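This structure is in structure tokens; I'll ask about it shortly.
Every protein chain except one is present and positioned as in the full complex.
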Amino acid sequence: MSSASQKPRLRDLGPTIGYMPPGPLNAITDVPGIWVGQTTLIYDEPRLARTGVTMILPREGRIWKQPAFAGYHAYNGCGEMTGMHWVAESGMLSTPIAITNTGQVGAVHQAMGAYAVAHSLTEEFELPVVAETYDGWLSDMAALHIQPEHVFRAMDSARGGPVAEGCVGGGTGMICHEFKGGIGTSSRVVEIPAGQYTVGVLVQANYGVRRDLRLDGVPIGQEISLEKIPSGWGEAPVHDPGTGSIIIIVATDAPLLPFQCNRLAQRATTGVARTGGFGNNGSGDIFLAFATGNEFDPGVSTPVTLQMIPNAWINPFFVATAEAVEEAIWNALIAAETTTGFKGRTAYAIPHEDVQRLWKKYGRGSTL
Amino acid sequence: MSSASQKPRLRDLGPTIGYMPPGPLNAITDVPGIWVGQTTLIYDEPRLARTGVTMILPREGRIWKQPAFAGYHAYNGCGEMTGMHWVAESGMLSTPIAITNTGQVGAVHQAMGAYAVAHSLTEEFELPVVAETYDGWLSDMAALHIQPEHVFRAMDSARGGPVAEGCVGGGTGMICHEFKGGIGTSSRVVEIPAGQYTVGVLVQANYGVRRDLRLDGVPIGQEISLEKIPSGWGEAPVHDPGTGSIIIIVATDAPLLPFQCNRLAQRATTGVARTGGFGNNGSGDIFLAFATGNEFDPGVSTPVTLQMIPNAWINPFFVATAEAVEEAIWNALIAAETTTGFKGRTAYAIPHEDVQRLWKKYGRGSTL
Amino acid sequence: MSSASQKPRLRDLGPTIGYMPPGPLNAITDVPGIWVGQTTLIYDEPRLARTGVTMILPREGRIWKQPAFAGYHAYNGCGEMTGMHWVAESGMLSTPIAITNTGQVGAVHQAMGAYAVAHSLTEEFELPVVAETYDGWLSDMAALHIQPEHVFRAMDSARGGPVAEGCVGGGTGMICHEFKGGIGTSSRVVEIPAGQYTVGVLVQANYGVRRDLRLDGVPIGQEISLEKIPSGWGEAPVHDPGTGSIIIIVATDAPLLPFQCNRLAQRATTGVARTGGFGNNGSGDIFLAFATGNEFDPGVSTPVTLQMIPNAWINPFFVATAEAVEEAIWNALIAAETTTGFKGRTAYAIPHEDVQRLWKKYGRGSTL
Partner (left out) sequence: MSSASQKPRLRDLGPTIGYMPPGPLNAITDVPGIWVGQTTLIYDEPRLARTGVTMILPREGRIWKQPAFAGYHAYNGCGEMTGMHWVAESGMLSTPIAITNTGQVGAVHQAMGAYAVAHSLTEEFELPVVAETYDGWLSDMAALHIQPEHVFRAMDSARGGPVAEGCVGGGTGMICHEFKGGIGTSSRVVEIPAGQYTVGVLVQANYGVRRDLRLDGVPIGQEISLEKIPSGWGEAPVHDPGTGSIIIIVATDAPLLPFQCNRLAQRATTGVARTGGFGNNGSGDIFLAFATGNEFDPGVSTPVTLQMIPNAWINPFFVATAEAVEEAIWNALIAAETTTGFKGRTAYAIPHEDVQRLWKKYGRGSTL
């Protein structure tokens, strides 16, 4: 069990995913300068909250003035991630990234902008990146729990190091493949002749139907009967499974250009697809990738000198992204705890022993 | 002078744009069911406000439950129009459209969602469409003037009929081609064998440099010297003209499909380009088009029957969009009044007599 | 063993993929009106050919005059599929679809256009859809084997019924996951309250590295050592695996609109990702989806009446696409035969007994 989060992670149970080695923390914070801060709201009165906000601050928060090349991709766009017109046009991410619940994108957006102006982090109002998934099944979303101070606290508390997973921050009330979901993270180390780089991923996982859930190809979801562990979504209509969404942030310290960030963002799809996501109709499966390997003052009047990983060496980054996404989703599932919330509904954590048993049953993990 | 808005419009001065006839109101509200509501905040204490919010409610506000096919296009994406992932994926607009200032996208977003839930306009939180342009030169944007009640009032007061233009709603503090800008609207009637349809446009015009401003090709901007009428932007750096943006909403009652709405949205570019816009680097020139000609319950479980204008007959809609965009921008300029605001700065209205004089000088409008 | 193709298919060996039932032929031709024709060129003199062309003719060839709604998606765009600007703008597919080798896109393009004009299939030159993957490892591609008559023959011989798979048509010289690849097809039947529809898929599979190959999650590729079965690509550099590509055509008789076809096309990604494709750097992984459920004369001057499957019911089409893509890839692999070609190189067929053995070893298919 990893000491940092005090919760087990997938690798603590035995299974691993893919070929590539994770970074020391197996977290997005393995990418130098990436800070994560989370505010978690869990209380029953006056109105029930199982919600929060997760903030990612690239460049130790200096992202407001030192943008990073970025790109995005939507596997299914029925959700929100603000700021993407800007990313597409300018090629750059210029604000921290917030992930919260569907009903409070606006509140978080307003708070981030106001905070930046108040703290002189930026000269003008920037247009922040705020993404969301829906937690209204477990949390009284209409109560609009998140206040500016919760956003400020997430930003102020952001730092490197281990990242709390499961029912924390924006992921507090999330459900994934009809088990309790939430925040998960993972990373991979890429070794190419040009050097060693890290790809880090953070997900807010709230998508998918049970029967489709897979662990490195092992059909875990099929095997865990709904009778034994009731569905997190309750009466979700059969024709519209996966009413949730998944937001994925991919970070790397490699010097990738914006079009290469687009490519990385699309490879998050690969990880989701392998884990059992089909990009269902109602999903907001929106993925943002950014690369901190180039740093420059956007206001200079001379040509900026940059580095670029040649396309011919980008495949390891693609594989790293896919592997880290799958593992981050599983880390979210493994860390999440059974949660009872709004209207007495319960979303059940996936039983760790079932994961271990099925992993073995399907011919994997001889060492378990 | 048109009686409705009590302010002159371009046609009141003589010039007209294009070949196609406008609708009775020459406004987006010529499209049946389109309601517009605006809240204007103008005061100097305790902190100076020259700002507001403009709301467009398709289907007389029933858009929350009766979506309309929609599409969008960015001429230059350095701005925000939330909700576009959803539009692109689902092909539909499912919320009203708000246009406000850059610093309060979040506040308006939050208010719209909360209002809809509180009034049972939608079953779940939707992800509203909120667009913005920057009014921080004339308004103390950091004061965050816009409160939920301002948004509610704009929604509650929305109705058909004439639309106030110039320094109103979201356009209150805007500057266009270095003259005072703001809200403008126009429409065109499309007659094709399939029937008669209307294309209506509303703009929040806040873009451009003076020298590039044109009226149906007449180089108005070149002729009005900066000495005589100082620039609205003051010391805007020469290398980055047009630090503002333009948001354009195109509505039609024709039965267009989503991909045809994308096409219409892109033709807003044509209108902007003809008026002197280059889609400058810092601009958020983002255009949304929606078509109310098909109406259906999105929740049915049978195939929905639709109508579609064949592509072979879509050209008149393209021309109508371009013409109405150019005229809407000019209506914003003509209606706008010289405004002194934040830090004592003044943005000057374009002198109507100069417009008339130059129109004539350049060989147009023999009837003036 | 299926009688039609006289070659085994995946299901003949035992494994099945997914939850949804295939159509009667388990082929793209289960979609009514879809015709497939293939010309296969295999000879050693005067220059060695292991190549060909595969043609898909929607609407029994009437597609030239009766277009079908369509959309496309690129998982990785380093390849060619002509005609996609047209599809994106008009929302329609207006020509048959050809798949051939990289070096003869032009020849096939020219032949298709000339054929259509000569046979009065269209009034003017249309811009045909021609896609490609690279077969230069097994075939002397620079010999430019494909002549107009080969294209004409493929079009003339196109018909419904079983589709030949493996080393045929455009797939003759292809390599997939370092085994012999080629053409594969599969279908799924979608049952929703609105009715019963079919999703059919045809792939030209030429992508991937061995270790990544999976069968419904079973890591087949990892287990088949390169010592035993040498790689189809020989000395392909470790840093650039999967120098090939995969072209996927998705057809349905459901009344989907163009934006929904885009969505279906993107779900081909899901199937490729599950089978072990990462959309590698050099790949042309380009996917086209079209829907024949609406048929109309594009030249009418009245609004066209259409049907649309509501988005709320589109998920089964997503799953159907992903499942059929995975099974079509496997059908290509299973049907393909060990092939020796250019410069004496050999691409080995995947051993069927290994597939069956590993399927069982990893806990699947108790009935085998």
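First chain written, first letter: the chains are A, B and C, and each begins at residue 1.
What we mean here is this: a residue touches a chain if its C-beta (ideal position, glycine included) is under 8 Å from a C-beta of that chain, and two chains touch if they have at least 3 such contacts.
Bear in mind that the values here come from a model prediction, so they are computed numbers and not experimental data.
Of the chains on view, those touched by the hidden chain across the whole complex are A, B, C. When the full complex is taken into account, the listed residue touching the unshown chain is A:91, out of A:32, A:91 or A:148.
When the omitted chain is restored, the residue from B:244, B:258, B:279 or B:303 that touches it is B:279.
Which of A:221, A:255 or A:341 touches the hidden chain is settled by the complete complex: it is A:255. Shown as candidates are C:102, C:172, C:206 or C:292; the residue that touches the absent chain is C:102. In the complete complex, the residue from B:102, B:252 or B:266 that touches the missing chain is B:266. Listed for chain A, the residues touching the missing chain in the whole complex are 88-92, 192-195, 255, 257-260, 263, 296, 298-313.
One chain of the complex is left out; on chain B, the residues touching it are 19, 75-76, 192, 211, 214, 216-219, 239-242, 263, 266-267, 269-270, 273-274, 277-281, 311-316, 318-319, 322, 361-364. Although one chain is hidden here, its contacts on chain C can still be listed: residues 74, 76-86, 88-90, 102-114, 117-118, 124-125, 127-128, 130, 132, 134, 136, 141-142, 144, 239, 284, 286, 301.
The criterion applied here is as follows: only the chains that are shown with their structure count from here on.
A comparison of C-alpha centroids places A closest to the centre of the full protein.
Using the average of C-alpha coordinates as each chain's centre, C ends up farthest from chain B. Separating the centre of chain A from that of chain B, both taken as means of CA atoms, is a distance of 36 Å. Rounded to a whole number, the gap between the C-alpha centres of chain A and chain C is 33 angstrom.
For chain B, the set of residues touching two or more other chains reads 88-90, 301.
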